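One protein chain is absent from this view; the other protein chains keep their places.
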Amino acid sequence: MRQLRILFSLGIVWALIGQAAGAAAGLFLVRAIRAAANLPPSAEAELVIAAMFSVFGSLLFSGVLTDWLKWCVGIETPLRHGDPDGLPAWTRYFSVDYNHKVIGIQYGVTSIIVLLVGGILAIIFRLELSWPGEQFLTPESYNTIFSAHGIIMIASILLGVGAMVNYLVPMMIGASDMAFPRLNAFSYWIAIPSAILIMAGMVIGDGWETGWVGYPPLSTIDGSPLGTQLFILGFYFNGFSSIAGAINLLVTVMIMRAKGMSLWRMPIFVWAAIATSLIQFTATQTVGAAQLMVTTQRVLKLGFFDPTFSNGLGWPAGDPILYQHLFWFYSHPVVYVFVLPGLGIISELLPVYSRKPLFGYKWVALSSLGIALVGFLVWAHHMFTSGMADVLRIPFMLATLLVAIPTGVKFFSWVGTIWGGKVTFETPMLFVLGAISVFLIGGLTGPILGTIPTDLHLHDSYWVVGHFHATMFGGFVFPFFAAIYYWYPKITGHMYNERLGKIHFWLMTPGFWLMSLGQMQVGIWGMRRRIYDYDPALGIEFTHALITLSALIIGWSVLIMIYNLITSSRTERVAAINPWGSRSPEWQVPSPLPEFNYYRPFEVVGEPYDYGVPGSVYVRDVPAAGD
Amino acid sequence: MNYKRHLVIASALVVPVTVIAYFLIAISYKLPFQGSAEAVKIDVMMQAHFVLIAFLFSLVAVLMLYGLVVFRRREGDDGDGDHIHGNTTLEILWTVVPLILVIGFGIWGVNLLNELTDAEAKPNQLLVHVQGQRWSWNFSYPELGVNAPANERAMVREVDDPNDSNNIDLILPVNRPIVLEMVSIDVLHSFWVPEFRVKQDLVPGQTTYLRFTPTAVGNYKLGCAEICGGRHAYMMATVRVVSEACFDQLVVQQLPLAEADASCQYEAMPNYPDSAK
Partner (left out) sequence: MSAAATHHDQAHDHADEHGHAHVPTYLETLRANRLGLWLFCISEVFLFVALIVVRFALWGNTRPELDQALGLATTSVLLISSYFMVRAEVAIAHGDRDKFLNSLLVTFVLGVLFLVGVVGFEWGLFGITFGDHELLKPTDGAFGAVFFGMTGIHALHVVSGLFLILMVYINGRRGGYSTERHWGVEACAIYWHYVDVVWVFFYPILYLIGTPVH
């Protein structure tokens, strides 16, 4: 009985119920209206409305809208905080909660779960590709699985970015929470039904076959599977999460920094979070517009991207390449959303483990902004073979090459930080170094894609696959894991198992190198992207088998981490307050932090990374109470 | 701390490591056979990129590893490192040097691209019409007024992929500039023969062009490089680059393969990239 009561107190349970109920309501509504209007049933319309209702239902039932709905009718609601009344403390992690640390954990755990789902999909299609010929998948299911892998991993990365930004930024700047706690919860709780829509797309309506890019006409042509629509809508609703989260973060950083924390005295991660948010709250809108256009084209036959229209009067038809512009205007900058926080983590952790100030703080901070801004001017480098005019290709080529410069600044600053330090090699540091090595591979294989003549060979080959896996692993996955290990003692109060952490590292890093270097090799030899089977004549079978093998190794190593994280919190290994000797404010107080992060407000009185200056501190308590 | 000395040693190490790295790249990332005049020019640029990759990789990797070894914490020492905040000269150096490199590659890229896409009609050039559809290719020669002949490959050739559903080969004369004029009747496709190095999408509703000059007789594989649905992987066709005489027999005169010269048979021609590796 009590178990049942607890189960039905959980927001996540209600979110799922709400999603199902919303879907049913939407379905019924469309059927009823179409029947009443004597229209033939339309699976497409039913699906779209059901999907939209399902997202709304999920939000409504989870309770994340409750406060706002009350405001609408003039009821004021105090901000709920602390453990829930009459329920075990852990239940707050499964329900709507407004505390940024709880939301950060929710994001993080969801991110890892979604990462596992995406990883399993990857293993499935890697097994298919281990040998040439048809193994156990059909071409259609192969297409669905690799497409889902792509977009699910992106969802996972966005959740992981949400986790780091949410958990760390308020803590680092000395705020007790984000500026808009309810909006913060909303950002998380809308990501859930969106992810579910995407996954549902794999099962309902025969999956889809467009890859994560969803190019029309393949995504809009008659007879394209219904799953395409669910993927598009899931992608679309996830955008709300990005936009709301980014606005929230920007306001938080603008007005809630501790006394004395000028821009140049913020922890470097905060700079990365700002750059990320600047991209997220703007560029996301254009891909949202593109997804809406695809949806209306599929359901209502609006011909945005349909080149076949003609009524004999000279009226213009749609243009499929237009979609690519709208899509990449978001999706190029978003790759920096994926990596900037991770690069921020690298810059944040290196000084701690090198016992030395971050080399060129201002340059590193500005390089994040530089990458974010230049990132807006290069989107068409994904379209060099699309058939757009040369007058466009050339400026995009030049701008693309420019991105290499701020990226280079980061690398050299990292090297500069290590030189002259006293470096130690705990697991988080290992992952930071792994991240640098992997991101180096990713970054170096970029410019060859940026010069058009060489891209004409490499575009849509496995070289690109190798390139972007290296950037995303180096820029997100490795730093994310580093961050998890690093802040684990602060979050749980316990120390993770160092040995398992090291095993994880020594499996995953060589495994990853093998995988991405192999992908690039088969690519340059002629392996096309997104194919279900390949020509044995290319001589790439051995490398493909190796790639599959390394994918399995990476998969197992991640499971080791998860095991480590789960078991370590139950052990007796209580962590010291500041096991890493960091100067950051959160490490000066006992773990875990209280609800509002600090018992007394602090003020910033020094530089964040002044290691090596005896007696200097970064923050100290504000002397008297009150403002 | 004697940084100068360390810097000199590390920099000295960068040179041999660069050489080794380039050597490894050159053998593991050997480019496919050069089947077109364009491939030769593009490969020069590819190699330049490889050199740059080898150098930058070695630079960062050596400095990094050297730093980690030399500046590791010794047993029993729990002090901090040197208090160095940065160095503006260095920062400017590693902003400006890459900038110059980037500008160099940019100019090179623009010039080479202009060469590759030069739309001026060349003497002797051949226009070929390419039509993509899910999941096969169609070729015709508008200037000659003929379609590419349906092939009898099943009888004559075993080099082919059994799953390749295309029954039309693209036959091209060697050493003549080719202009492909390409359309798609359904979704996006992309024309890619790795040995030719160039690639171009086929876009419904518009005509796109691809220019290259095949330089070696042989059988090549054309694959669709833009996801186009279910059997995208099998949207392949054979490209046969043949001598001018064979081209005349097979395409202009439309002789059945059996009646054509023996040198025009499939077996008479090398297969790439097989023979290249």
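For reference, chains read A and B in written order, and residue numbers begin at 1 within each chain.
Here, contacts are C-beta pairs under 8 Å (C-beta built on N, C-alpha and C of every residue); 3 or more make two chains touch, one makes a residue touch a chain.
Keep in mind that what you see is a predicted model, and the values were worked out from it rather than measured.
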Tell me the shown chains the invisible chain touches, ordered by label. A
From the listed residues A:Q19, A:S111, A:T276 or A:Q297, report the one that touches the chain absent from this view. A:Q297
Touch as defined at the start, partner being the missing chain; which of A:V13, A:L322, A:I503 or A:A545 qualifies? A:L322
Of the candidates A:L373, A:I394, A:A537 or A:L593, the residue in contact with the absent chain is A:L593
Touch with the missing chain holds, among A:F8, A:W90, A:W264 or A:F309, for A:F309
Hidden-chain contact residue, picked from the options A:S9, A:T66, A:S130 or A:T282: A:T282
For review purposes, identify every residue of chain A that touches the missing chain, sorted by number. 72-74, 76-82, 85, 175-176, 179-180, 183, 243, 247-248, 250-251, 254-255, 281-286, 288-290, 292-293, 296-297, 300-304, 306, 309-311, 313-319, 322, 325-326, 329, 593-601, 625-627
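Just so it is clear, only the chains that are shown with their structure count from here on.
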Interface with chain B, chain A side, in the complex: residues 139-140, 143, 209-211, 215, 217-218, 221, 224, 307-308, 317, 319-321, 354-357, 359-363, 385-387, 390, 393-394, 397-398, 401-402, 404-405, 408-409, 411-416, 418-425, 433, 436-437, 440-441, 444-445, 447-448, 451-454, 456-457, 459-461, 517, 520-521, 524-526, 528-535, 537-539, 610-613
Write out the stretch or stretches of chain B touching chain A in their complex. 1, 3, 6, 28-32, 41-42, 45-46, 49, 52-53, 56-57, 60-61, 63-64, 67-68, 71-74, 77, 79-87, 90-91, 94-95, 98-99, 102, 105-106, 108-110, 112-114, 116-117, 159, 161, 163, 186-188, 190, 192, 194, 197-201, 203-206, 208, 221, 223-234, 236, 271, 273-274, 277
